[in-house]
Structures are given as C-alpha cells and as structure tokens.
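The complex appears here minus one protein chain, its other protein chains still in place.
Showing chain A:
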C-alpha cells in the first residue's frame, strides 16, 4: 500500500519509475515529486509496476500534463497494464495524453 518513486534525469529528459499503489494517500507525494522538476521538460513515466490507480492518480497526471503543455514540455506514460489502459480509456484521457502499453 505504498508508492515507490524513482527519478532519473539527463539534460533533456526525466525518467520516472513508479511502483505500488497510487491513491488518496500516495498521490500528494507523487504530485509534489513530479511538479517540482518538470517545467518544459520531457517526462517519461513508466507505470509497469503500478498495481493500483484511481482518480487521485489520474488527477496528478492531468496536472503534470497541463503544466508541461504550458511550458512546451512533453509527457509520456509507458507500459500501462490492461487495467490502467482501461482506466485512461474510460475517463477519456487516452484521447488527450500520450500513453502506450509498451
């Protein structure tokens, strides 16, 4: 019931690996970690090891996406499981954001 956030950064890209559950408890920490370093950058988030996600987590990604769009950055969400992909599809976010299953 926790979330592990692993960040790696080079000149123009930030890679983030998330592992665990993203819910009302862990989302605030995630928001803080992601928003502080992502103005105008290319952020690539791997969701392979995310076992649970709900609207609180989607809200974090929406917030990050908006911030990056405003500052000419980019957001890519990678390795979504079928479950996660379904959630992005149900909410319509898959139309708006760049997500991929691998």
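Worth pointing out:
The rule we apply is simple: a contact is a pair of C-beta atoms (placed from the backbone, for glycine too) under 8 Å apart; a residue touches a chain by one contact, two chains touch by 3 or more; residues count from 1.
Here is the rule we go by: contacts and distances are computed from a predicted model.
The complex includes a chain that is not drawn, and of the options "Spore germination protein (Amino acid permease)", "PPM-type phosphatase domain-containing protein", "Serine-protein kinase RsbW" or "Protein-methionine-sulfoxide reductase heme-binding subunit MsrQ" the UniProt name matching it is "Serine-protein kinase RsbW". The chain omitted from view is touched by exactly one of A:30, A:47 or A:87, namely A:87. Annotation: of A:16, A:58, A:77 or A:99, A:58 touches the absent chain (contact as defined above).
Taking the complete complex into account, residues 1, 21, 23-25, 28, 52, 54-56, 58-60, 62-63, 65-66, 69-70, 83, 87, 90-93, 95-96 of chain A touch the chain not shown.
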